[in-house]
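All protein chains but one are shown at their positions in the complex.
Our next item is subunit A:
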């Protein structure tokens, strides 16, 4: 394997980087602030969000909730009781995580042909076309609530007005004889499981100062169990339960600290735990539970810095710290908070002072001593800076200062992720095969059923869970036939891999290696020669014509490589191959940057060690030959694509956490009918600019290129959009999709292609298990689920496309947010699955459609190494593979 991302993808299939769920960075991403959660009428997919979105603001509104323009209609002003989706967010309880499940984004109603049914109607007699049925179990539990279960939402007003939430609560709770013992109150909104006698209840009470206060409790909503507020509320209740079970909350999930798994070799500690969410699924409300593992480190950030200091040279120490630490999540010793490290302030130290809320100045040392009895011993350590993600009223992000000595590291550093041994040791504990995973999930339900307090709380709210996992029937679509210049072959569906079958078969389109460079250092002379010999061995059967490379020996310095490239590249050069003696990133970055921007030719970097093992040298050379061929514009294999005149687009984002915090979107669009050639471009987001502006430009150029290739414009465009964060669905639906439509309009009035936009999500906690001979197994590749666990307001489905060697396979979620294609769900699902076969860096089925993975690779290369837009001369080749 070669290339920068090699280490990340090592031994794993592309698109599977997050095989270990919820460790470190994964957890961070999930706690990113949700943008603009929306609460809309299902009939109106594109209306503005209904309530003001300032966190906490809706809790403070004194009147009835504002309703979206469109639905306010003829309702009289003043108090009204409504039942339905006109909801407000439970801001204070849900906190910053509201919107996490993209509640309230309803898209299916707008898509005409799936309004009635989005399921592929599968008649068992018509075999073959629809795929085989398979009995599946999902990690979902049915929520059974009492009939007519509703939640009553009250607005609580105080006269005179009371500001302090605590006081408001204290005053209200004195009247438990009226409101009952079971309640939830955020200072303004009161939720009760029972209805009060009157629509408006007034009670009088006295403050501690003896002032009389009138509390007015007004019924504003009767929430059906399916309303977004209700769902948010179920989730809050459930979090309470987990707390009652003595599970520790870290980030968004709950972990059991009493039985940690310790991996002393790497100073790692794994806490087993659960991630849970209660969601509206197709027919009922479900609890989705998955096993989560929190990787914690039994060393502080300061310990880590000391250790690093001993490992690197003095002048590189600060950079090394920044590289290793920025972006990591730390856990403070003195409270249960997690923070993401955004910066390290080397000019500050614990003796610096800050201003407390009351205005007094205090040093960090004194503060932590006084407040938490925490001694800071190293007074010269730098401090960590974390930008608070809670937006304050002024929208000015507040930064939090943290002391390294008082922070534990969590998750894995990039270096550890790249360390094969660390990942192997972790995988033993975190990759649970289906049987074991199901057992662990069942344990949580067991805990809930055994704990009396938890049972009581559930009873008070009238909630209960089914104790069995949800079972239903899914479908397995046929494996594809792989076409490779006149040869057709099947692959073993169990492994979803055809590396054996395709060996020795000529490629669809082989690019010759007439004129190419091989650059190496003196020490790697032998390695370079062996590579050359092996390439001569493997290329003929692929159909690649090859001349001997121009061999260039250089000193092991970045400048030497660059100088050699500058001198030797001619307009006829096909590709430059560089053998690097180490995985040092700077050399790689410099070479890639030069060959992607200043001097645009395909390039291939290989680390000498990869080539040095005699037993694997030939197969490595074969892989490199394929990769080089793709980079030069060659084509490897194809599958049958029945749709004509369709352009497939894949988009993925890379978020640069270290320098400049820029986002980069990779954009890849098919150029031909067989989906073997791709147009690739990326959008580098500059400060204050929306990513979508760049995407528009990409789409425009892609369509122009398509026209150049095909002499007509595509009649259908299908966009696979990856890299959409939790809670960002609303933005995508309301801003990005209209921008795409806008862009298409610019091609003239007569051009009306059908557009489909599908949001691709790899990071889901849904798992499927297949029943096989009394045991639970991973479902086979090609398993499609569009029933039971999908969401009624969406046109969505799950596909398990890849096979895994260990652990439980993770399905990919596809949410069709916009679709004028009128394609049958079955056809769209099968097209999606076909596209998972088309990623040329892996001769097997991957987890996402190939264009998404290409877009990911491109964005990753640009974000990690090049930092600016690559030269467009390369855009018709997969130069970034």
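As a convention for this text, a contact is a pair of C-beta atoms (placed from the backbone, for glycine too) under 8 Å apart; a residue touches a chain by one contact, two chains touch by 3 or more; residues count from 1.
Note that in this section contacts and distances are computed from a predicted model.
Trainee: Pick, from "Serine/threonine-protein phosphatase 2A 55 kDa regulatory subunit B", "Eap30 subunit of ell complex", "Fructose-bisphosphate aldolase" or "Small RNA 2'-O-methyltransferase", the protein name that UniProt gives for the chain of this complex that is not shown.
Mentor: Answer from the record: the omitted chain is "Small RNA 2'-O-methyltransferase".
Trainee: For the chain left out of this view, which of A:372, A:707, A:735 or A:751 touches it?
Mentor: Answering carefully, the residue with contact to the hidden chain is A:372.
Trainee: May I ask which residue of A:262, A:399, A:752 or A:806 touches the chain that does not appear here?
Mentor: Counting the whole complex, the residue in contact with the absent chain is A:262.
Trainee: Determine which one of A:581, A:597, A:715 or A:871 touches the chain that has been left out.
Mentor: Of these options, the touching residue for the absent chain is A:581.
Trainee: Taking the entire complex into account, which one of A:408, A:706 or A:879 touches the absent chain?
Mentor: A:408
Trainee: Even though one chain is hidden, which residues of subunit A still touch it in the full complex?
Mentor: Answer for subunit A: residues 10-11, 181, 206, 208-211, 243, 246, 248, 250, 255, 257, 260, 262, 264-265, 267, 269, 271, 296-298, 311, 313, 331-336, 358, 371-374, 408, 420-421, 581-584, 609, 613 touch the chain left out.
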